[in-house]
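Just below is one structure, and these are the notes that go with it.
The complex appears here without one of its protein chains, the remainder shown in place.
Per-chain residue numbering starts at 1, and chain names A, B and C are given in the order in which the chains are listed.
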Amino acid sequence: RDGSYNILRRGGKAWRPYQALVEMSWLRFFALITAIYIVVNSVFALIYLTIGLEYLSGAEPANSPVGDFFVAFLFSVQTFTTVGYGAISPTGIAANIIASIDALVGLMGFALATGLFFARFAQPQSSILFSKKAVIRPYKDTPYESFQFQIVNQRNNKLINLSAKVSMSWVSEDEKGRKARRFTLLELERDKVFLFPLNWVLVHIIDKDSPLWQKTPEELEAMQPEFLLLLQGYDETFAQDIHANSSYIFRDLVWGKKFRRMYFQEAGHTVLELDWIDELEEEV
Amino acid sequence: RDGSYNILRRGGKAWRPYQALVEMSWLRFFALITAIYIVVNSVFALIYLTIGLEYLSGAEPANSPVGDFFVAFLFSVQTFTTVGYGAISPTGIAANIIASIDALVGLMGFALATGLFFARFAQPQSSILFSKKAVIRPYKDTPYESFQFQIVNQRNNKLINLSAKVSMSWVSEDEKGRKARRFTLLELERDKVFLFPLNWVLVHIIDKDSPLWQKTPEELEAMQPEFLLLLQGYDETFAQDIHANSSYIFRDLVWGKKFRRMYFQEAGHTVLELDWIDELEEEV
Amino acid sequence: RDGSYNILRRGGKAWRPYQALVEMSWLRFFALITAIYIVVNSVFALIYLTIGLEYLSGAEPANSPVGDFFVAFLFSVQTFTTVGYGAISPTGIAANIIASIDALVGLMGFALATGLFFARFAQPQSSILFSKKAVIRPYKDTPYESFQFQIVNQRNNKLINLSAKVSMSWVSEDEKGRKARRFTLLELERDKVFLFPLNWVLVHIIDKDSPLWQKTPEELEAMQPEFLLLLQGYDETFAQDIHANSSYIFRDLVWGKKFRRMYFQEAGHTVLELDWIDELEEEV
Partner (left out) sequence: RDGSYNILRRGGKAWRPYQALVEMSWLRFFALITAIYIVVNSVFALIYLTIGLEYLSGAEPANSPVGDFFVAFLFSVQTFTTVGYGAISPTGIAANIIASIDALVGLMGFALATGLFFARFAQPQSSILFSKKAVIRPYKDTPYESFQFQIVNQRNNKLINLSAKVSMSWVSEDEKGRKARRFTLLELERDKVFLFPLNWVLVHIIDKDSPLWQKTPEELEAMQPEFLLLLQGYDETFAQDIHANSSYIFRDLVWGKKFRRMYFQEAGHTVLELDWIDELEEEV
């Protein structure tokens, strides 16, 4: 349902750490930061231990390796975070040089985290809601069937110049009998709206040019269809371009129903019921 | 007057903390930061108290719960901000671990605040001023009426490729007698200017295709009209796209007046009087 | 020469602190930061003095108001920057609360400065150089004169899809005899190039539609012409849109000369001499 084709890529992928750090969930992000915090300070703790706890003035040896490590770890934390209480402070050349590096690494690390926080927060997020189902139903009073789904803006921010593209992919055999996925764009009755104050039902008319033309549900299922929905527009409130994706597969299709009207007039207001986006009604 | 339609959304809204934090007023933003600062340090203070003040070396017990809390709170602040005077410093495993977390949370919090500061400041702001009123007056020497309003750039930064859209919504009855808001774009005599050195009067000619055609003020009032004005262009000085919105409702309309000319030539300069944007004159 | 029209705006300007802080020179920016650093710490110093130096443990009274102020100022600096040596530390409720605020203000201030640094650095900068003069000379072998200037990319970054607009403004009298500036776009023989590896001479042919048509230098001078040049394109190397402006006035115009060819082939390389952009040659 995240709107991407099911294609397996093999071989030389590029690892993009920035994108991974921006994409991962907040929980994993904080877990990763905590893990790095612990690992880096442990490494510095081991270096301080190698130099000798006697070069950390104020640090009392714990008479056990774990206790000594803990004391060195705490000193590293106090340096890395630049808290520097001073109850423990480095003496001698080696410990002082390592502490200088420790503080620099800490500051660079937090500089990096700051940039990542901002990047994570600043990702534009669309407020567009897609109906969970797409319906296949007659198009107005014509003999044609149509493929329909609807979207709505769940917030009051103004979206303008919204345009939609719907692509469909399905499995077919090529001239040599090899199975392969084919891709096409489905033509929409209307693919652009300037304003989008209420809901918008998108309609693809199933005519002779459509890959859905005269397909029974059984035939369609065999085609393993994937519908990819791409919307883009401009969010006037937040002054940024927005993009929204979703996708439907065969089991998201419903035959012979229609979407319920989502809004009505009440006490001088136009009320839009966002939860009705998935309500379907029988054809009359 | 903020340029958005009056539609009530009900049901599943998405909470977007980033947008909320960027949108709120500076006063609320600083109040929120201060509140979080106090709450977080209070939580850490309670943890330090639970461990015991005797593990904060240098902290003198105050012999009262409030006084003890205050001492622990101060130690947390000194750790959270990474000031770390050292007059109070943690001893023992538990207090040291909490202090390590306190400093990490502090640094993460300030990283976050840094990102938000930047995001708040960097929001593109338009320097376009809209007239408070729109006038309905004859269009040049034609028998047609027109809907007019004007805009001006209040700063010297260069705005180019400015384009305008004016939409109108009003209440009408549909074929089943249900009241609902309708939306349309009003056609403009000119909807794009390349340069915008002075003021710009935008004109919609009220012809047969206009929803304003032959409407008396009384009829118009009953329609509860909302005019939404959207401008976009490019700010050459700050190298960013800008967007400006405003809106008019019925009580912002004025009949039979026109806008005063805002500029004149004086001592080799062209002078543009920004304060005249709302000055109306009788028709001659 | 900064490419903006000479129009005097009077009345209600909007002060935009962010833009001012991003626009000012680096020297003024650092001077401002230093000034704020001194002022804010002085304010906190006065508050600490009001509470009493005896609440700053370790601070030795200097027995002179200036000396006491200096001690309090230093403590504020140590708190504001979160250095916190600890040689001086606050005691008592009031001093501790002020120190907590001092550190918070310091951290917020540096968060703000960080955002501004980034914003200042990240301003897209064009690498396009304009010729200092524009020439008026015959257009190829036609009887028409033309207005020409040239540009060059002074760096190796790839600029693509470059498009140019040239507007001209001049003083003329309107139908009521009032002097006012008029504005028009000058049509260019070519206003777009996809690639821009060498220099580009932009040419406006002075035909009957041009405001320059059959104007003698004297007539032109009386018109007080301003030519505004706007270029936009895409910088492939830095992946950002770029914009470049410049302007010419009457005294930048040269009659009867042409631009020297800026490049030649040398040892398998094409050499582009950037310094030749302002070299003019006699017509042959």
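We adopt the following convention: a residue touches a chain if its C-beta (ideal position, glycine included) is under 8 Å from a C-beta of that chain, and two chains touch if they have at least 3 such contacts.
Fair warning: this is a prediction, and the values are worked out from it, not measured in the lab.
S.K.: Sort through A:R28, A:R181 or A:R260 and give me the one touching the missing partner chain.
M.R.: Candidates A:R28, A:R181 or A:R260; residue touching the omitted chain: A:R181.
S.K.: Which of C:A20, C:I93, C:L198 or C:A222 touches the chain that is not shown?
M.R.: From the options C:A20, C:I93, C:L198 or C:A222, the contact with the absent chain belongs to C:L198.
S.K.: Name, in rising order, the residues on chain C that touch the hidden chain in the full complex.
M.R.: Contacting residues on chain C, toward the hidden partner: 33-34, 37, 70, 74, 77-78, 81-87, 110, 113-115, 117-118, 121-122, 125, 127, 129, 154-158, 160, 194-195, 197-198, 234, 236-239, 263-266, 268-276.
S.K.: Residues on chain B that touch the omitted chain in the whole complex?
M.R.: Per the touch rule, chain B residues meeting the hidden chain are 82, 84-86, 114.
S.K.: Touching residues of chain A against the unshown chain: what are they?
M.R.: 3-14, 16, 18-19, 57, 79, 82-86, 88-90, 93, 96, 99-100, 103-104, 106-108, 110-112, 114-116, 118-119, 123-124, 165, 167, 169, 171, 178-181, 183, 185, 224, 228, 230, 241, 243, 245
Everything that follows uses one rule, which is that only the chains that are shown with their structure count from here on.
S.K.: Same or different for chain A and chain B, when you check if over half of the residue numbers at their contact belong to both copies?
M.R.: different
S.K.: Would you identify the chain whose Cα-based centre sits farthest away from the centre of chain A?
M.R.: Result for max centroid distance from chain A is chain C.
S.K.: Over half of the contact pairs shared by residue number: find the pair among A-C or A-B that meets that against B-C.
M.R.: A-B
S.K.: So what's the Cα centroid distance for chain A and chain C, whole Å?
M.R.: About 37 Å, centre to centre.
S.K.: On chain C, where are the residues touching two or more other chains?
M.R.: 82, 84-86, 114
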